[in-house]
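Missing here is one protein chain; the remaining ones are kept as they sit in the complex.
Coming up: subunit A.
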Amino acid sequence: MGSVIIENMTKQFGDFTALHNINLEIQEGEFFALLGPSGCGKTTTMRCIAGFEHPTSGKIKIGDKEVEKIPANRRNCGMVFQSYALFPHMNVFDNVAYSLNIKQLNASNPVKQLGIYARLLSKRLGRTPKDIQEKVMEILKYVELDQHAERLTSELSGGQQQRVALARALVMEPAVLLMDEPLSNLDQKLRHSMRNTIRTIQQDLGITTIFVTHDQEEAMSMADRVAVMDKGNIVQIGTPTELYSNPLTPFIADFVGTSNILDVEVVDHNQLNGLTTLKGDSFLLQSTNTIEKKQAKAVIRPEHIQVLPYDTAVNNEEVTVLEGIVVMSTYLGPTVRYDMKVGNQEMIVDTTYSSGTSIFEEGRKVKLSIEHGRVLLI
């Protein structure tokens, strides 16, 4: 079991630098997500940990041990591939038993090895030892596949294949579990239930897990901590709530959840009430946050903006009130999303919808109320 520490890791493919000076410290038992758009270097990071790629410079430690000199087959990192990479010529049982058979093979003398090779190539030539059988069946039961042990993997559904891949990685009791976009091949519904399954198993076994995804919802809902990557750099590491409420860059604000990111100019900071006044495209805005820069970005989450009928009188010192026009309204079940225009500035607003309230129709003039505390500056 172990922590994973990456120090100053850089990876180049020819002239192209895929990873710039990556630093990560993943605790033992932690569920850690690598989040970022496609092509940002997530898979490369993972392949470096698994030993399929070798960093151009930097160090990787698994459980306090430097792994540079350890080849991929002895790193004991269980990997769940994006395509699952199940062995198509083996049934479910043999897929899961593979690592245990190999372990036995590596520990045997050459004569015994021949026997193990023979039974790996043809069932008729030998039987899987009892202890391996038991272990495999135990883990299959755990992922609810013990009924399908004799099936070919091609006869299973996507979700079942996914669990075979997971069982196959878990049975070797890896120091770290690596998962590369494991849910991306599943349909929406299955994806949600697999999220829970994976999270539960991870908690249950307390296994250090690195989970790669480009889906922020996935990362935010499953991981203890998330590292957001962009163009080969790690831009922020934090818990899901930290990332959401305190994005360090507009990229993260945009990538983690939906945000209104407004270009603003800092015009005044009032020492008495602690409010910063911002001048936007065609509006003034106030925030309780401070920033050193003159040109900044104000980040406002769509659900932090309140929509009110135009004739409402607002007497609240703690909010900014803007006038807007509804450009489009989209009904999303429990919420309604409005595309608004404030002057020339476009804004997205999410409001909870409960029956009885009416939806503001397109073209309608409305008031928008934003709490000073909800205006982030970056």
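Methods note: a residue touches a chain if its C-beta (ideal position, glycine included) is under 8 Å from a C-beta of that chain, and two chains touch if they have at least 3 such contacts; residues count from 1.
FYI, contacts and distances are computed from a predicted model.
Of the candidates "Cytochrome c oxidase subunit 1", "ChrR-like anti-ECFsigma factor", "Xanthine dehydrogenase family protein subunit M" or "Iron ABC transporter permease", the chain left out of this view carries the UniProt protein name "Iron ABC transporter permease". Touching the missing chain, out of A:N8, A:N23, A:S57 or A:N106, is residue A:N106.
Within the whole complex, the absent chain has one touching residue among A:G2, A:G41, A:G78 or A:P182, and that is A:G78.
Contact between subunit A and the unshown chain involves residues 50, 52-54, 71-74, 76-79, 81-83, 85-89, 98-99, 102-103, 105-106, 117, 120-121, 168-169, 172.
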